[in-house]
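Entry: chain A
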Amino acid sequence: MISFTSFPIQPDDIHNGWRAHHPDIAEDTLMDLDDEQELFEAGGSKLTYPGESLTSSQSYMRGHGTYVDNEEVIASVAGTVERVNKLVTVRAIRTRYNPEVGDLVVGRITEVQPRRWKVDANSRQDAVLMLSSVNLPGGVQRRKLESDELQMRTFFEEGDLLVAEVQAFFSDGAMSLHTRSLKYGKLRNGQLVSIPPILVRRLKSHFIALPCGVDLILGLNGYIWVSKHVKESDQEGEEGFDTEAVYSNQNDEIDESTRLAISRVTNIIRVLASRFVPLSDTLLLEAYEWTVDQEGGVKDLLQEDVGDALVATVTARL
Partner candidate 1 sequence: MTTTTTTNPASSSSLSKPEQDALKASIFQRLHPRVYLERFLAENVRPDGRSLGCNADSAWRDVSVNVGSISTADGSALVRLGGTTVVCGVKAEIAEPELDHAGDGFLVPNLDLPAMCSPRFKPGPPSEDAQVLSDRLNEALVVSNILPLTSLCIHPGKAAWVLYVDATCINYDGNVFDAALLAMVAALKNTTLPKATFDEETGRTTCSSSRKFRTPLGITRTPIAMSFGVFDSKHILPDPTSFEEPLLDTTVSILVDSSSGALISVSQLGLLDGDGDGDALLRTCIASAGRRRDVVAKYI
Partner candidate 2 sequence: MATQTGFDRRRINGPEESHPPTFQVEEDFESRRWKLGEPRRTRKSADIRPIFLQPGLIDQANGSAYVETERTKIACAVYGPRQSKNAAYNEKGKLNVEVKFTPFSCERRRAPMRDAEDRSIAVAIHQALVPSVRLELLPKSTIDIFVTIIEADGIEGCVASGTVAASTALADAGIEMLGLVISCAASVVGTEIWLDPTEEESRSSQGTLVLSCMPALETVTSVWQSGQIKIEKVLECMSACQERCIDVHSVVAQALVENL
């Protein structure tokens, strides 16, 4: 089944009136553009570009994404201007993930090194997961042995996905991760979607269980793990910490409807991300229900009009 479409028509009027907005930015944010210098309008956000003067440094403090020159706070990245009290920051629209301690991230092992793993977490540097920061089989609190160092690949090997928390930073700025919680560890039973990190908001919990039997892990680094729902009791068994299961590469049996639901959620996330809609649990739930109500197939979501309708509906409801 193949069908050909055309590329979206480029507006010919590029030189009449500058098209200043990035195509990814939802239309409503553009409205503010015309309001000159009304920097910190309630609720709205202003877009800026590197080099644009934002405000005077005497009355405001310079935050991330800005620098001070000649007593002026100037943007150093393209993005949205944000203000908390006197602090002015600019959040870049497209940027790699900026880690903070306590963040939940989803990462992929890139290299096994002596006593540590290197992890790609969509950040400036590969993250580090120390052997001492993971739970090892045979009891949570047991000592690390030399034999553990020799069989690090039986825990995590190149290509493996894991969910972890940012523990600290090294002096060179690389983040150190840990998986010392039963919620963290190797990922199985699902698939990965990757979206711009800016679209993942800090939520109360980044583990979301959708009623359709799908678990979501929203990594703050923009990696999102969509998988089959695992019952709490299976996951946490007090002392009887199931060592086999934690580092297993074997998927559980996944039935057809769960697979469909996983694909559906994945496609929803892709659609929302392509329209630059920030994700939240309520939004995803809303979107899921809408698509089920529409009785369309999972792949229909990839069609442009269906995607537009979805975004229009869910953003209107919130």
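Just so we're on the same page, a residue touches a chain if its C-beta (ideal position, glycine included) is under 8 Å from a C-beta of that chain, and two chains touch if they have at least 3 such contacts; residues count from 1.
Keep in mind how these were chosen: all candidates are chains of the complex that A comes from, given by their letters.
Bear in mind the structure is a predicted one, so any value in this text is a computation, not a measurement.
Only one entry among 1 or 2 touches chain A in this complex, and that entry is 2. Those residues of chain A that touch candidate 2 in the complex are listed here as 111-112, 157-158.
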